[in-house]
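Please read the structure below before turning to the comments.
The complex is shown incomplete by one protein chain, all other protein chains being positioned as in the whole.
Up next, subunit A:
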C-alpha cells in the first residue's frame, strides 16, 4: 500500500513536471497596465486597494526608512507629556483667549478638526484670535470632510485671512474601504456623483519660512500629501498618521490640537506625547499652562538639529553662485 502510494506520488510528480515544461514562461514584451477603475466596476475592489505600499509607504527606500526612524526617535525624545484639555465646544474660545491673554501662551503648530462629520470649525475659526495663538512662523492644519473644506474656501480666501495664513498644501486621508470607521458615510449627499472616500486638510503657513535656509524650523519633502488607513491604524478621531506628518514637517515642540466636535465612544480622542489636545471627549484632562510652559522650557521650543538627520533629509539643491 505504501509502495503504491509512493508510485502514485511519483506519477503526479512526473505529470506536473510535464505540465511545467509545456507551460511557456517566455516573458511578454508588451507593457501591461491595469485599469483599476474598470476593475472596480466589475469586481467591487476599490482602486486604492491595489496600491502595493499602503502598509509601508517607504518600502524600497532604505534612506527614507532610516530618516523616518531617526526622526521618530528624536521627536519622541523632545516631546512634552501628553496633555489633554477637556473643554466643551462653546468654552473653547474663552479658554484659549484666557491662555493668550493671561498666560501669554502661544503655539507654533495648531491643528484643528479631526476625521468626523458635524464639526464646528467655521464658528471656531471666526471667533478665535488665531493670529495671536499661532506664533510666527507657524503652521496651521485644518482637517475636515472634503465638503467642509470646500465650504471654508470663502473664509480662508478672504483677504485678511489669506494675508495671515498662506494656504500651502492640501492633504488627503483615505480610509481602507467602506466598512472602515474612517469612511465618511454621512458625507454622501444626494448631489454626489461619485462615492466620497476622502478627508481633506488645509495646511497653512503664517510668517516666513524658507525651504532652503530654515532647516532648523522645517524639514520639507519627508512625507507626502496623501495618507491611507493601514491595518494597524487604531480607531479614533485622529489616526496617528495625521500627527506624524506634522511632527516630521515642523521641528517645533509646541503643538496644539483643537477638536471642535463631539466624537463619542466610537471614535475616542487619544492623548499624544508632544501635543496639547483640546476636545470635549478627550480621555485625559491634565493641562495647566504653568506646567506646560515649564516642560517646554526644559525641552526647548524646537527639536534640535541632528547631523545624521541633516545628512539624510531631502534638501533644496544648493544654488550655484
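Throughout what follows, a residue touches a chain if its C-beta (ideal position, glycine included) is under 8 Å from a C-beta of that chain, and two chains touch if they have at least 3 such contacts; residues count from 1.
Keep this in mind: contacts and distances are computed from a predicted model.
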Missing subunit (named according to UniProt) among the choices "Urease accessory protein UreF", "RBP11-like subunits of RNA polymerase", "mRNA m(6)A methyltransferase" or "Cell cycle checkpoint protein RAD1": "mRNA m(6)A methyltransferase"
Contact partner of the left-out chain, one of A:86, A:196, A:293 or A:306: A:196
Touch with the omitted chain, as defined above, among A:53, A:91 or A:118: A:53
Residues of subunit A (touch criterion as defined above) contacting the omitted chain: 17, 20-21, 23-42, 46-48, 50-54, 57-64, 146, 150, 153, 157, 167-172, 174, 185-186, 188, 191-198, 200, 203, 205, 211, 218, 220-226, 245, 249, 314
